[in-house]
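Removed from the display is one protein chain of the complex; every other protein chain stays in position.
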Amino acid sequence: MIGASRQEGMMQRLLVGRMFQGRLVPDSMRTEAGGRIDRARDLRFRFDGVDYLGCEGDTLASALLANGIHLVGRSFKYHRPRGILSAGAEEPNALVTLRRDGGRTTPNLRATQIELYEGLEATSQNRWPSLSTDFGALASLAAPLLPAGFFYKTMLGPRGWKLWHRLFEPLLRRGAGLGHAPTQPDPDRYARYHDHCDVLIVGAGPAGLAAALAAGREGQRVILCDEQAEPGGTLLTEIRALVDGIPAREFLARSLAELSAMPNVRVMPRTTAFGLYPHNHAGLAERVTDHLAAPGQDLPRERLWQIRAARVVLATGAIERPLLFPNNDRPGVMLAGAARDYLLRYGVKVGNHVVIATACDSAYLTALDLAAAGVEVKVVLDLRSSAEGPLPEAVRKAGIPILTGGRVLGTHLRRLRLDSVLLGRADGRTRWFDCDALLVSNGHTPTAHLAAHARAPMHWNDTWGAFLPGSIEGVASIGACAGATTLAEALAQGAALFAAVPPPVEAELPIAPAPGTLQGAETGCVFVDLQNDVTAQDIRMAVGEGFRSVEHVKRYTAGGLGTDQGKTGNMALFALTAAASGLAPAQVGTTTFRPPYTPVTFGTLAGPARGDLFDPVRTTPLHDKAVAEAAVFEDVGPWKRARYFPRKGETMHEAVAREVAATRATAGMFDASTLGKIEVMGPDAAEFLNRLYVNALTGLKPGSCRYAVMLSEAGFVMDDGIVARLAENHFHVTTTTGGAARVLHHMEDYRQTEWPDLRVWLTSTTEHWAVIALQGPKAREILIPLCEADISALPHMAVRDLTIAGAPARLMRVSFTGELGFEVNVPARHAPPLWDALRARLAAIGGTLYGTEAMHVMRAEKGYIIIGQETDGTVTPGDLGLPEGRAKPDFVGKRSLTRPDMLLPDRRQLVGLLTENPAVMLEEGAQLVTEASPPPGTPALGHVTSAYHSPALGRSIALALLAGGRTRLGQRLFVAGPRGGIAVTVAPPVFLDPEGARLHG
Amino acid sequence: MLIIRCPYCEANRPEPEFRHAGAAHIVRPLDPSATTDAEWAEFLYHRDNPRGTVAERWRHIHGCGRFFNALRDTVSDRILSTYPAGQGRPE
Amino acid sequence: MRRFSLATLLREALRGHTGWAPQWRDATPKPAYDAIIVGAGGHGLATAYYLAAECGVRNVAVVEKGWLGGGNTARNTTIIRSNYLWEESEAIYEHSLKLWEDLSHALNYNTMYSPRGVMMLAHTVHDEQVLKRHIHANRLAGIDNEWLSPREAQEFCPILNTDPALRYPVLGAALQRRGGVARHDAVAWGYARAASALGVDIIQNCAVTGIRRGADGAVQGVETERGFIAAPQVGVVAAGHTSVLMAMAGVRMPLESFPLQALVSEPVKPVMPCVVMSNTIHAYISQSDKGELVIGAGTDVYTSYSQRGGLHIASDTLEAICELFPTVRRLRMLRSWGGIVDVTPDRSPIIGTTPVPGLFVNCGWGTGGFKATPGSGHVFAHTIAKGTPHPIAAPFALDRFRTGRLIDEAAAAAVAH
Partner (left out) sequence: MVEIMVLPPARRMVLWGDTAVADRAGAAFGLALPHQPCRAVEAGTRAALWLGPGEWLLLGPDGDDPPLAPALADLPHSLVEISDGFAALALHGPGAARALSAGCPLDLHEAAFPVGMVTRTVLGRIGITLWRRAAAEWRLEVPRSHAAYAEDFLAEATRGMPGF
């Protein structure tokens, strides 16, 4: 690493240092050598407006530490100054906002996981005006008044004043949140992929690697993911052991090379397995571009991987726990393992004069390695009564004093950075030690999150002072997360899963995780949850107030609710809860682990589903024709339908009036292609349909159609349509636009499971057939010349297959307008030319195109219902005045029609309404009452289902569902409205041509 | 997203291909008109909804289109078996 | 019960917060009670409270298998509103809303009820028709609900995307200003504290394992993990587990239990001033006083008691949220979870008597019963005390599934939340 390029780097660093007027000596805490950073590649970055230098391979945290910066954030509640606690995903304190251009601002990112890139710009959060001078810290002064849950007990004010909502809540909300949400839409892309494998291994530490090597060599399809930029886990800092005869880090490189050469194995760095869902379905979030200074155009920012794995292997390691002591939250207090990570991975000394306090052996490694790097390790305080074994011995040999059985009693802050710690010895004597970092360890908690997602049982383990995951079918935990304490054990467990021989390990200093002796300091600010400022006292208070379950304590104190989800603090929270209630930790248990393991970007989960990919837009084969005619479209379910065709300057109302008038006077043409169509074939087709529809269909003659209504088994109208009998065994059935899929499913349900003996089959032809409705007195005239058969005598409700304008067509003489009319079905490709041909003839005689709005008006004039408008799932055919199939022995829904409520005379029935003032239009949804100004709480008699201006009648009309409606014909009622009632007269629902003369014309 | 074995496709398939169709083995009375209102309500609405093994219907709607039945543990969501519609509930 | 107030807080602060008493007694079961409520969720606790406070029935036990308030009460998105469609629903939800307005004072516990307004979006002409029908119906009932144009909707919630080119554009919204949110846990705790103070025994970690009936068929009490407890009246208020409990008494219910999921983002400074719901594209969102966005997702399609569910449920919801609020796309999901909701065929609750004398049930609140907590507890308490349904509860009788007099809110396209 050191060489010409290193020199260049140093030169540049000096230059930059001068450029910033020597404000900071760049990289002052960087070691001369070592670490896995690229010292030749300087990266400039900015934190809170000040420029610094770091190296390629740094995280933001390591780069800040390299520059001697410890103060990086403020806590949520009391705005206490906070430093960097950890070196990884568990970080509770060091949260920052990253800014890129425009909408690319991201709050609440952990500095410990942000990979440094050239030009990175970060700002601290939850402080005003600056990190060092934060007025929010005044909250600390009021801290005695703000214990856990204080707001439940106060902030109400006098009854009726609503002071909570008007005054206190807005005040509280000012303090809400950590960072600021972006104010611009996110310009980045996100991608999602599914994948499958035999083995998904989460965590590429020694355990995961050993498992991957073994499974890979067996030929299994393996995915090995690790949240970090560099796979390796603890191997990255393993500088002593030989694995398979070579240094551990070489073994890592060799293993990764071997894995990458296997076509059946995929290693995915920067990929967090964030959740394990039912049936071994894992969610992985891959960070693709966040570490790049200039992300490419095409790359998504992140990818969601949904992995289905036959076997899931969890090798997620363990998370170190901080110690509990008064003021344990100061910048400069850091996990011992993290300090070692910073040294060995990033070449950063977290301090020059450090004190180490531990309840666990692994911190001795930190002492040794820091000392070797020239850091003054003043003392190692071991909370345990004795410190024996190879590690303490090595430390003593290195000349570092060890105090056993002691306690940390306090810390002192100078210029918002730790400057000394007060240690208490077993014999009661105390002493302040000057230091610029206090490195702590309180043992490790196995990272059992994903196992817990999969509902693996959790077993209390005294040695770890934590819960270890048991195994369940398809999910295995190995390595530190399953309680392995040594490298050899971790490798062995990984290999053993696939019955392989693990590589031998030599010259390893043993590492025994400490039991969870949690020092419960009695007084002072002992922080358990650093992010949410939950103290030991808060927990004791909660338990004292009756919140005895850890779930209660969590919710009352907000402990573990933060963005770190209590990764470092929860075990202490559980233990303190247990202690306060006189129970053993095993009795108290844990709170529930929930996905995600670490937070996942909304965009990653939403993936590419934006704009038209959010939900498919369906268009008919005639869509372009409608566009060309300047149609205004409406969304009907997923479909775009032409609502009306305005001519220059026309309002919708004018256009619709014109379309209706022209259709009734001459003819109109309408794209009805969205109607659902089902081909029903087979010897029992008629019987089948007869059982599904209210209407009698067995007797329907080939060549004829019938309007038919379909009920749910509960007796409510579900859909309607035309049943056309083409031949003895062959029907063409239409459904509503929105009902197509539902109806087919309903039919299949009965066909397959109720009447499997019927020989009948169903095929959806919705998309095959385009449908052009041609309606109006001149419809026949327009159509005849295009037909290659004589249709002049085709009666109403007849159907024929014939050739029209060269296209194989299915012609039905049906009408939804009340006019003589046809619906021409042609295969989709033939629709545009047919449309053109009809359009030309239509234009010649003064006909029109019409859209859904005019269609609605015309059908309302005729009293035809629309499913979803006149019906809402509570309406029976009887309510609508439709046949009820009384003569038929059974059909779906029939039995329900005789339930007591269905026979009540006050059921809401379909009627027409005529306003006394014909110019007044009713509002759809408006309520019917008997008085002009009903007092509040008056029950409604019904409601307006449809209301239009009727061009045919030259006045407003409406349809309504009205209690006992058919007995109220002629009655005067009111439609309630904000400006008083509107008088209406109840009328039959058919306003136009009740005899059907036009229809049969 | 569950993984469900379709007895007709003879393969494990992902949940989005299926539509859940409620409790299985609910027999539609042969002559509904002969049922009392209470019996009819039982048929329409009342369900065991067990905490434990449930027999339920699925349709492989984005697959072979078939309805079939599954036994599933509603606590672990583990599927114990799947079998064709019309076949009795396995032990 | 020691009153909570700023003065008590001050006094305790001076004592280092060592003098706080338990907010409720952690009771051990007595051999017999006048009434037993099964399930210490918000509804069960409210029932017990009103029994003691209003009906003079104080010898009451609430028996809970886990920790009180740990069911759906702990896991809902806390949307409160009363702008339902049918008169029966309007009556009970409005009754409840009125109780919410004074609840903190009544319980001497800040339930943080925050009437910040609930806005329901219309994306299609059909949505508009449905929402306007609600507005008309609500106005007649004297319940506030108003129509907002897209511009007004955007003013009410500035980060709402009202671009007409959206796949599902916002065509308008129905706004209930008195709707809002409350702090879910505080509701359970406040009721528990007040009920306990009135003498109600709250028995946690005590699952009911059987319902004992006498020779006459009437209820005699409940079998529990901690032995038999006698009572002539038992009210089952167990949400997702109702079918399981009723089966113990031999009653089969018109219920299915589904996992319903929700999630929160990392906390951010306030950006979402109100509650926004879109039934059409399944998005339900508000922001808590702590700063996290609270987002309601959908139900899984299958019945389950596992309190979890599929990943796609959360991602589907976030697709919709990101479409409607494109500035939140970079925020991150902090936690997601599931509850078990008991769903009736008409999406309305069942409150009242059962075929078993002495056995009462209050269930079927499905995805939307948090808002009803006070009202439901209130009318259920009166129903138990009198032995006949409270007038507001009467339409929600179990018998409606026989008669066909359903109260179908779902049919009217108003998904409950």
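Order of writing sets the labels: A, B and C. Residues in every chain begin at 1.
One rule holds for everything that comes next: contacts are C-beta pairs under 8 Å (C-beta built on N, C-alpha and C of every residue); 3 or more make two chains touch, one makes a residue touch a chain.
As the structure is a computational prediction, the values presented were derived from the model and not from experiment.
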Field: Among shown chains, those touching the left-out chain
entry: A, B
Statement: Given A:127, A:249, A:308 or A:968, the correct residue touching the omitted chain is A:308
- request: Based on the whole complex, identify which of A:765, A:898 or A:985 touches the chain you can't see.
  value: A:765
Task: Identify the residue among B:11, B:34 or B:80 that touches the chain left out of the display.
output: B:11
Hidden-chain contact residue, picked from the options A:48, A:376, A:629 or A:679: A:679
Query: Which subunit B residues would touch the chain omitted from the figure, given the whole complex?
result: 1, 8-11, 13-14, 16-17, 60-66
Task: Kindly note down the residues of subunit A that lie in touch with the hidden chain.
output: 189, 191-196, 221, 266, 288, 296, 298-300, 303, 306, 308, 608-609, 612-613, 615-621, 639, 679, 681-683, 729, 759-770, 827-830
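Everything that follows uses one rule, which is that only the chains that are shown with their structure count from here on.
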- line: Between A-C and A-B, more C-beta pairs in contact link A-C
Field: Rounded Å distance between subunit A and subunit B, as computed from the means of their C-alpha atoms
entry: 28
Message: From the mean C-alpha coordinate of subunit A to that of subunit C, what's the distance rounded to whole Å?
response: 23
Statement: Among subunit C residues, those touching two or more other chains are 306, 310-311, 345, 402-403
Statement: Touching at least 2 other chains, the residues of subunit A are 277-278, 281, 306, 455, 714, 896, 899-900
Statement: Residue positions on subunit C within touch of subunit B in the complex are 241, 243-244, 247, 252-257, 301-306, 310-312, 345, 401-403
- line: Counting only contacts in the complex, subunit A reaches subunit B at residues 194, 277-281, 306, 308, 455, 713-714, 745, 748-749, 752-754, 756, 889-890, 894-896, 898-900
- prompt: Contact residues on subunit A for subunit C in the complex?
  reply: 76, 103-108, 144-145, 147, 150-156, 159, 164-165, 169, 172-173, 176-186, 188, 192, 275, 277-278, 281, 283, 304, 306, 453, 455, 537, 541, 544-549, 551-552, 555-556, 558, 561, 563, 565, 592, 594-596, 599-603, 605-607, 609-612, 614-615, 617, 634-636, 714-716, 868-869, 872-874, 896, 899-902, 923-927, 929, 934, 936-940, 943, 976-978
